[in-house]
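One structure is given below, represented as structure tokens, and several questions about it will come after.
Just one protein chain is left out here, and the rest sit where they should.
And now, subunit A:
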Amino acid sequence: MKQNDLILQTVTKVAAFVILLFAVAIFLGGHYSPGGGFVGGLMTSAAIVLLLLAFDLKTVTAILPIDYKFMIGAGLLISSLTVAGGLLFGVPLMTHAYRYIDVPLLGHISLHTAVLFDLGVYLVVVGVTMTIIQTIGESE
């Protein structure tokens, strides 16, 4: 008998946006509140897994044409470059710097290089999780 996934797919279209929004909020708020790159990355991959559950692998690959193995490499590259960036200024490895900047809409905010390190962690977590799930899902 023919299955009809209309309810699941319609709710997924809205719920995936809520999950992604929450993942970005957790990622950006990681310095001052619980959260950070790891949890944000896991929640982003949870949103993609929800899309995979509601639709199939081919559709999701058409929506997000990302090779997640490159994502792992990009994350490791960003993190190691951030770690090595201190060497340019004659300070030890993993020395981070920050500066307060006045942004027109957001006001007086601090930009910290630890966010770049966290971005690398985020990309690696999303890449590893999605690689595992896609590899298991594809094998017959």
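Here is the rule we go by: a contact is a pair of C-beta atoms (placed from the backbone, for glycine too) under 8 Å apart; a residue touches a chain by one contact, two chains touch by 3 or more; residues count from 1.
Criterion: contacts and distances are computed from a predicted model.
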Handout entry: Omitted chain (choose from "Na+/H+ antiporter subunit G", "Electron transfer flavoprotein subunit alpha", "Light-independent protochlorophyllide reductase subunit N" or "Protocatechuate 3,4-dioxygenase subunit beta") - UniProt protein name
Key = "Na+/H+ antiporter subunit G"
Problem - Of A:A15, A:L28, A:A46 or A:I133, the residue in touch with the unshown chain - result: A:A15
Completion exercise
Contact with the hidden chain, among A:I7, A:A62, A:L88 or A:L105, goes to A:I7
Practice task
State which residues belonging to subunit A touch the missing partner chain.
Solution key: 1, 3, 7-8, 11, 14-15, 18, 21-22, 25
